[in-house]
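Just one protein chain is left out here, and the rest sit where they should.
Order as written gives the chain letters A and B; numbering starts at 1 within each chain.
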Amino acid sequence: MTIQVPTRSNTNITALQNALAQGKPSRSFWQDARIRFFQDRLGVSGGTLFLFLCLMALAAPWIEQNIVHFSPSSMDLPNAYRPPTAQHWFGTDDYGRDYFIRTIYAGQVSLSIGFLFAFVSLTIGVVLGVAGGYYGGGLDDLVQGVINLVQGIPMLPLLMIIGSMVRLGWVELAILLSILGWTGASRQVRGLTLSVKQRDYVLAARTVGASNARIMVQHILPNVFSIVLVIVGFDIASAIMVESGLSFLGFGVQPPTPTWGNMLTNSLTYVSKDPWLVVFPGVAISLTVLAVFLLSDGLRDAMDPQLRK
Amino acid sequence: MTRYLARRLLQTIPILLIITVIQFMLIRASPGGPLKAYLENPMTTVEHIKQMERQLGLDQPLPIQYLTWMLGNDWTLVDEDGDGVAETKGTTRGMLRGDFGYSYFTHLPALETILGRLPATVELSLAATLISYLIGIPLGVYAGLHRGGRIDNAVRFFTSTLNSVPHWWLGLIFIILIANLTLATGVQILPIGGRQTLGLEGFNPLDRLWHLILPAFLMGTGGWITFMRFMRSETLEVLGQDYVRTARAKGLSARVVTFRHILRNALLPVVTISGGLFVSLINGAAIYELVFSWPGMGRLVLEATLKKDFPISIGALAIFATIGVLGRLLADIAYGWVDPRIRYD
Partner (left out) sequence: MYKLLCLLSVTVVLVFIVACAAPVTPEPTKAPTATTVAVAPPATTAPGPTVAPKPTEVPKPTETKAPPKGGTVRRYLTGNAISMNPMMTSDTTSTGLQDWIWAHLVKRDPVTLDIVGVLYEDKPTFSADGKTMTWKLRPGLKWSDGQPLTSADVEFTWKTMMDPKTKLRQRATFEGAFTDVKALDPLTVQYTLKDVGFCPAADQSDLIGVLPKHIYEKLDINVNPENTKPTVVNGPWLFKSWAADDQFTAGPPNKNYVLGEPNIETVSYRNVKDAVVALQLFKTQEIDIVSPAALDWEEVKKLPFASTYEYYTPGASWTYIGFNTRNPWLADKKVRQAISTAIDVDGMIKNIRLGLAKRQYSLISPTNWAYTDDVPKFPYDPTKAKQLLKDLGFTPGPDGILQKDGKPWPKMRIFYSAGTSEREKIATIAQENLKAVGIPLEVVAEESAAYSERRGVTRDMELFIHGWSPGVEPYGTGEVFQSFSTRNHSGIKNLEFDKLWDQASYTPGCKQADRKVFYVKAAQILADEQPYIWIFATPELVAVNKRLTVNPMTPLGVLYDPSKWYINP
């Protein structure tokens, strides 16, 4: 093929002029991302499902009052172990409590832990990751050192020890998990900061004399935000899994407060006789986690199509 | 290489130091403190307590206490009777020399108890890591080579679903399934738990292997899914590369070319992931050891925390951290050996 030298005639000035004449601005990154996201059916279905589950959890008291008419803690011993019926959509548990409303309230707790964990650990992770990546040098070494340190702490044994000294409510649990678990996010954020730092517009901004703070807010954070959205999803999922594990070991949120974790473990005794007791919390967890994974994958693909596998 | 290693070794020291500080603070913060075992004894008088405080150096300022705890005080003189003159020898050997205290319940040395259970956990974690390689890598390569095919889609769907439930919970479901299956058919495909069959004497490798399969497989599930995904994307990337096309053009078999390139590219990241994987397996072993009645260190710490047997549970922190450090160091060594660039660093 011949090598074309760009001249005024063969660059796409006409198209540009036409577009400008029509008054259509070029699309921003976010608009692009949004369009791509909504084209991805899996991501959208995941997102819708997750939204639906969160709304159900939030609306638990309303559902209790207006739809189900059973409280999660009111016992009905003679009617224990009933399979799903029109009256009890998910059946009753071993105390005769309505399993459907318990599953919803449990979702409240599990999702709250997930969100709080994601929020706190990302706050720490982003601040440290951006600071270290951007400023580099001694600060970066310090942050890396802290990351190595925190990663060297054995999480589960430490959680068990603290759990044996102090009773952990869901808030304390989520915060404790964040203090030990922010390092993964921080590493990714730092990596992204490093690469964004090299980009042309950042160099241009610095040449022009923009302050560090301005650069971080205007250029770094928006890019970081995209990866943060993805990490939030995985954080929520992993917090739910960890909480169920801790409930199993006896350190999670204590009964009678239902969480998907402790519902899952308490119901195992009855798996041969009353399998629905095991199925519903299990399905709840897997649906939530699947939905969140699909949503995160969709978001990631929308933000950076080059990452698509 | 040696300089690289030396640097990595030096980097491990601050972590271990911080862990010991955390341990020190935890022991002080635990209900009853380090003298809890003595407080329970109705025979102990206030004088006894004071004497022991002085003996263990607990009346000293905090930094000195920490040093005593780490280095012991049996090589120095302690003022045991409170008269202001240090004339008796101390009694603790200090953590650095292996004195982790004694279990509140069995009164055996804590370190010995912990180390006694260590091999079981390491065995399980190593087996899980091995399974992660053996299943994850071939599966991932195959899925990548046959992208879009039925097996690829099935595997991707199956692993996504598998990752959305806790794997240890699946273990319990399996146990119940196995029991019911055994009842129905009379054939027991896998044991319910334990490290070897109850009542069996001596070391029977087949029996031990049979007991290892299910716990190691479930523990390694996170691992082989990770490796599978990674190898799949590696394969896809390599397949799209120019040099593959070039090699094919030259007449080399596609299979051979891709395998060599895939494995070569994948080696470094796999090694990096492995270190972290093994360490996280060790730290998280407690749940699997509980489900499968596996006599490992994780379950020991679980029991100790439930019983509030602090010398064991807090002492185990140091062991876990040390293994973590060693594991990552080994991975780094392997990394350094495999990556020629590092060697000449």
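In this section, a contact is a pair of C-beta atoms (placed from the backbone, for glycine too) under 8 Å apart; a residue touches a chain by one contact, two chains touch by 3 or more.
None of the values given here were measured: they were computed from a predicted structure.
Checked against the hidden chain, the listed residues B:R3, B:H107, B:R150 or B:K250 yield one contact partner: B:H107.
Set against the missing chain, the residues B:H48, B:R97 or B:R147 yield one that touches it, B:H48.
Check A:L42, A:L77, A:A204 or A:V217 against the missing chain and you find that the one touching it is A:L77.
Among B:I19, B:M95, B:A120 or B:V165, only B:A120 touches the chain that is left out of the view.
Within the complete assembly, residues 37-38, 40-41, 43-44, 48, 51-52, 55, 91, 102, 104-109, 112, 116-120, 122-123, 126-127, 129-130, 133, 172, 175-176, 178-180, 182-183, 188, 191-199, 203, 205, 208, 260, 263-264, 267, 271, 290-291, 293, 295, 299-300, 303, 306-308, 334, 337-338 of chain B touch the chain that is not shown. One chain of the complex is left out; on chain A, the residues touching it are 73-75, 77-78, 80, 94-96, 250, 254-256, 268-270, 272-273.
What we mean here is this: only the chains that are shown with their structure count from here on.
Distance between chain centres (mean CA atoms), chain A to chain B: 26 Å.
By the touch criterion stated above, chain B contacts chain A in their complex at residues 11, 14-16, 18-19, 22, 26, 29-31, 160-161, 163-166, 168-169, 172-173, 176, 180, 232-233, 236, 282-284, 286-287, 290, 298, 301-302, 305-306, 308, 310, 313-314, 316-317, 320-321, 324-325, 328.
Of all residues in chain A, only 145, 148-149, 152-158, 160-161, 163-165, 237, 241, 244-245, 248-250, 264-265, 268, 271-272, 278, 282, 285-287, 289-290, 293, 309 touch chain B in the complex they form.
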